[in-house]
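One chain of protein is taken out of this complex; the other chains stay put.
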Amino acid sequence: MLTSQLTWLVLTLAGGVLFAAFAPLLRRRAERLAAPLLALLPLAVFVQLLAALPAVQMGETAQARFDWVPALGLSLTFTLDGLGLAMGLLIAGIGALVILYGGAYLHGHPSLGRFYAVVLLFMTAMLGIALSGNALLLFVFWELTSITSFLLIGFEHERPGARAAAWQALLVTGGGGLALMAGFALLAVITGSFEMNVWAARAAEIAVHPLAPAAFLLILGGAATKSAQFPFHFWLPNAMEAPTPVSAYLHSATMVKAGVFLLARLFPVLGGLPLWTPALTTLGLLTLVGASLLALAQTDLKRLLAYTTVSALGMLVFLLGLGTPLALKTAALFLVTHALYKGALFLSAGSVDHGTGTRDIARLGGIGRAMPFTAAAAGLAALSMAGLPPLLGFIAKELVYETTLEAAAPLLLTGLTLVANAATVVVAVWVGWRPFWGRPGDDHLHPHEGTPGLWGPPLLLALLGLALGLFPALTGDGLIAPMTAAIVGQSVKVKLALWHGLTPMLGLSALTLLLGVGLAALRRVVQPRIAAFWRALAPLGPANLYHRFVHGLLSLASWQTAVLQNGYLRVYALVIVLTTAALAGLTIVLKDVTLTLSPWQPPRFYDFILVGVILTAAFLVTRSRSRVATIALLGSIGFSIAVIFLLYSAPDLAMVQFAIETLTVILFVLVLYKLPKFSRLSSTPTRIADVFFALTGGLLMTLIMLLVSRHASDASAAAYYAANSLSQANGRNIVNVILVDFRGLDTLGEITVLAIAAIGVFSLIRLGGKPGRKQRAVPKGGRTK
Amino acid sequence: MTPSDLLSILPLLVLVVWACALLLVDLWLKRKGVTAFLAALGLALTAGLALAQAGEETTAFGGMVALDGFASFLNVLFPLSGLLGIAVAYGYLKRMNIERGEYYSLLLFSTAGMMLMAHAADLVVVFLALEFLSLPLYVLAAFARPRLDSEEAGLKYFLLGAFASAFVIYGIALIYGATGTTSLSGIVAAIEAGSLGTSGLLLTIGAALFLVGFGFKVAAVPFHMWTPDVYHGAPTPVTAFMAVGAKAAGFAALLRVFVTAFPALDADLTPVVWVLAALTMFVGNVVAIAQTNIKRMLAYSSIAHAGYILMAFVAFGNPATRADAVASALFYLVTYALTSYGAWAAVIALEKQDPSAGSGQAASGLEINDFAGLGRRRPALAAAMTVFMLSLTGMPPTLGLVGKFYLFRTVIEAGQVWLAVIGVLTSLISAYYYLRVVVVMYMREGAPETTREPWLDFTWAVSALATVILSFLPMALFAWASAAGVMGF
Partner (left out) sequence: MSIPLSWYLLLSVALFCVGLFGVLSRRNAIAILLSVELMLNAVNINLVAFWRYLDPARMAGQAFAVIVFAVAAAEVAVGLALIIAVYRRRKTVVADEIDLMKW
């Protein structure tokens, strides 16, 4: 039952991709209807997921499998469990609202159609992540979300800022994705599978494997870049260049949760590693505290929200790192809570921007009367963010304190969490109360409420936060319990309540609120100081390091191009020679061979002459400036070698050598006749260097040659050739017989090579024969480098 | 030489004869379109014949030539790459005013050389095939005469190519000296007989020189430096053909020789290949970042991809992963061939003769910035180019991802996890310059002038579709590459 529901869901998604492709067309045809029509797709998914909820609450999970390349372990496995389902509900539900909101927000924008298409594509990919059961499939969707995020951040690509931010986000998250892939590959090496349930089943085996820490760190790297953990957090605030609905959807509610989701998904697999808790809690706490303090320095509504998103993500990673059932339950609840209130706040920030033309909290104030619905949505969401009863945020915050108090170092952890939570309260006041009811900083705002599309979606999300908070038991049993069960791997009881009595957690909550509201009131004092502090630290920040890294890579590349890739062939040849020498030399050194010289036997007199002629001539060839002399010298070398062949009693070979040498000399002479004298263009020092390099190569080769020893050969084949050549091939000249017959293929090929050479020469010469066209001087740039 | 010998290399023979005939026929043909058509027909026929041979396992010419899964796989791939080489060239040659019939014959000859390489089971044949395929390429690189950069590219390619050939043949001579034979099976027999003694060193050095020479052909670092200059200078269709065909042929030779003859040298060669692969991936990808010219950028990209394919070689020593090493390299070659041809076709669509320059000047439209606004002007072409860039990076939903995945998996199974990590990291670097093209196409304003030619459009459209569709349905290709991974000899 559940499986068939899942199959239908996957098919809906596949259809959704096609649907998305037609979004631009639909928008052009029916501007007004496009948004509601397109929102039907996420809505359909949402309803399907809701229909599957009861079964999942009963503890069922489903798998659907489509083969891709089974031999490589590639199969499209989808699973549906509590975690994926909750995530899917958020993705589809907020997705539908964002489509509606986007239609109003970007009303009349020329590229609205593209917006719809890419958002739907993103939603499909994101749902893919939530439902993947196979790690490779997950990776594919993961990278797709990076690409769609890139396209959406760069939506208004006329602005250089948007382009730069899009680029940065893509490099950081796309790169992290590759690290993730490497981690998956390592896990696959350990287990031989990419199926995540196989991994979970063999978690014990993985935990003790030596490759496991490397796999974990790589996966953590992927998750940390996606979920904007320190030190990769900088891309997320910059991504606020995107249109506000995108920020709400991708960069707070869903995509940035993918990293956290993945860590939760792999908790049964990697949670047992000793590294898990220290790595995740440290990372999470750093991000949590750092980002919430960074948030206080911001004045832009969206950036304020972005930094608190980073800190919330830090909180989630921290909770997952603790790994106790309570912490996991808290993480599950906090994930849902945050998505709801942050989505609502982002969307209302967009509405404020739309209604007033600014997002600067120093200028905004007192617009609540003109924009009542937006104010209500923002206020309600901010209450949840600040953690006031009876909203969902309150329950989540109580649970967070309960978790830290239970943890290993309660004082430290609770203290740090308190600081971060207080900062969150400050931001909640600044974004949820101050713009609407605070003193206006600028009298020329002329605020006005937009169409229902602009305030409806945020209000709905905020009300949902209220509703879920009012019925905590329902929320706990219906949604959080299946989520936690999926993370832990067994069923868990989740009892949520608004009132626990007078507990330490309640006291901490109150303290948080007091601190937060107090600080918020002192905005003019607090904000500039914190901003100055961060400015001073900026040169050491990861964003700066990122810029340096990219810059360094670029200059390394240009340096290489300028120095080595300079267009001089001799440099290229030199590199080849030196590498070869190094390779050969290394082999000799590593092989640790000893030299043994063959016994000296006096050479014959004419050997001396021949060798002398060859070597002298060869040397002169490389030095001589006279053209004819050079050719003559080369010829003499060739003929001397032919004589050696004769001495070796290989007369046939000698004949061939004579013939070809003669031909070559004639060719050269013919060509040289047309060309000017050689001139000596290299200086003496470079020549000396060249001698050195050639000698290096030479000495190595010499060494090798000295190492060669005789070894016996079997003479049977010789006897075969000698005996058979006459009778079978009717030939007397053995080499020729062999060439023509026994090695017929070589000869065929050789003839063809000669033919090709002839064709080549022909085509080159023929073309050169008509230099009739107008010619111009070569400008410097005309040469290839 | 028996009829069965000839039959086993029938596709190759047909192609050679066809090329010779074409050369003659061309003299009487006024319309070069007919020549192009005839050449394409010949290649299609060859590919068909090669396809018909699939599954056969035999040796011919006294063991010098092998017909096995490996050979028949490549013998289909090479003519097809030749076909694409004609498709992208047809309009280009006309447009650039260099339409001459020899282009097609030379391309056919070079393709035949590549096919011979796939068959080679003897080092002499390897050398012969190397020259067979290279000589026409030297001339083709200089084909856009009287363009200076093309002539210079031809000359550079030739001089360094001859230099590299000298290394190959010196290596072969040393191998011959060490084992007394040039046939691959003979070399294995000599090694197994264990009578090499200090000649074993000679064999290793010979293998190293062989590797250097072919490292040049496949453009592996540090023997890669000719690549950007030559790829840049040569006429773009020739560059495309070189980047795919010559590289594939070089790898065919390396794969065949390493896997059949050198497994015993595994301990010596694997570290060398490891370092070469890592260097190639790193240098190729890092330097590509700095390029502003699309041809040079793709040249470095082709260097980087040589590095990825070289990775497969670290698995050649282990009998358990040997077949996978060959199959993953072949699979990746197909991936690269498709994607690379598509990308080059897109480059050709934007290339035009610079009207302000004289006849001896280079073409324009080749800067990456010239792609600005393509997303608006030619949405389909821009989308196709995006697919190619994603595929070269190894991102979904493209065949590049599957190819890279198979390669990395093979490398990891061979126990070289760190090399795979380097591969992943350099892929990440490569995302920078590939995706920059996408950014320029979609996010910068511009009005690129493009050419619409049916065959060119056909090439990029088919490549893009195949890249995407095959990524979802790669099973057939995968099975075929696996079958080719088991070499008869």
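Think of it as A and B in the order they're written, each chain with its own count starting at 1.
Here, contacts are C-beta pairs under 8 Å (C-beta built on N, C-alpha and C of every residue); 3 or more make two chains touch, one makes a residue touch a chain.
Quantities reported herein were computed from a predicted structural model and do not represent experimental measurements.
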- Note on the structure: Of the chains on display, those the missing one touches are A, B
- Contact residue for the chain not shown (choose from A:T61, A:T77, A:S292 or A:T630): A:T630
- Query: For the full complex, which residue in B:L135, B:M297, B:A363 or B:A382 touches the chain that was left out?
  - Reply: B:L135
- Could you tell me which of B:S8, B:N75, B:S105 or B:T181 touches the chain that is not displayed? B:T181
- chain A residues touching the chain left out here are 566-570, 573-574, 577, 597-599, 601-604, 607, 611, 614-615, 618-619, 621-622, 627, 630-631, 634, 637-638, 641, 644-645, 648, 650, 652-653, 656-657, 660, 663-664, 667-668, 671-672, 674-676, 678-679, 681-682, 686-687, 690-691, 693-695, 697-698, 701-702, 705-706, 708, 710-711, 713, 715-719, 721-722, 734-735, 738-739, 743, 746, 750, 753-754, 756-758, 760-761, 764-765, 767-768, 771, 775-778, 783
- Item | Touch list for chain B against the chain that is not drawn | 124, 127-128, 131, 135, 138-139, 142, 145-146, 148, 151-152, 154-156, 158-159, 162-163, 165-166, 169-170, 172-174, 176-177, 180-182, 360
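In this section, only the chains that are shown with their structure count from here on.
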- Using the average of all C-alpha atoms in each chain as its centre, how far is it in Å between chain A and chain B? 27
- Task: Would you mind writing out the residues of chain B in touch with chain A in their complex?
- Result: 1, 5, 9, 16, 20, 23, 60-62, 64-65, 100, 102, 105-106, 109, 112, 116, 124-125, 128-129, 131-132, 135-136, 138-139, 142, 145-146, 148-149, 152-153, 156, 159-160, 163-164, 167, 174, 177-178, 180, 195-199, 201-202, 204-205, 208-209, 211-212, 216, 222-223, 225-226, 228-229, 232-233, 268, 272, 283, 286-291, 357-362, 390, 395-397, 401-402, 405-406, 408-409, 412-413, 417, 420-421, 424-425, 427-429, 431-432, 435, 439, 442-445, 472, 474-475, 478-479, 482
- Query: Okay, in this complex, where on chain A does chain B touch?
  - Reply: 68-72, 74, 136, 139-141, 143-144, 147, 150-151, 154, 157-158, 163, 166-167, 170-171, 174-175, 178-179, 181-182, 185-186, 188-189, 211, 214, 550, 553-554, 556-558, 560-561, 564-565, 567, 569, 571-573, 575-576, 579-580, 583-584, 587-588, 590-591, 593, 704, 707-709, 711-713, 741-746, 749-750, 752-753, 755-757, 759-760, 762-764, 767-768, 771, 773-776, 778, 782-785
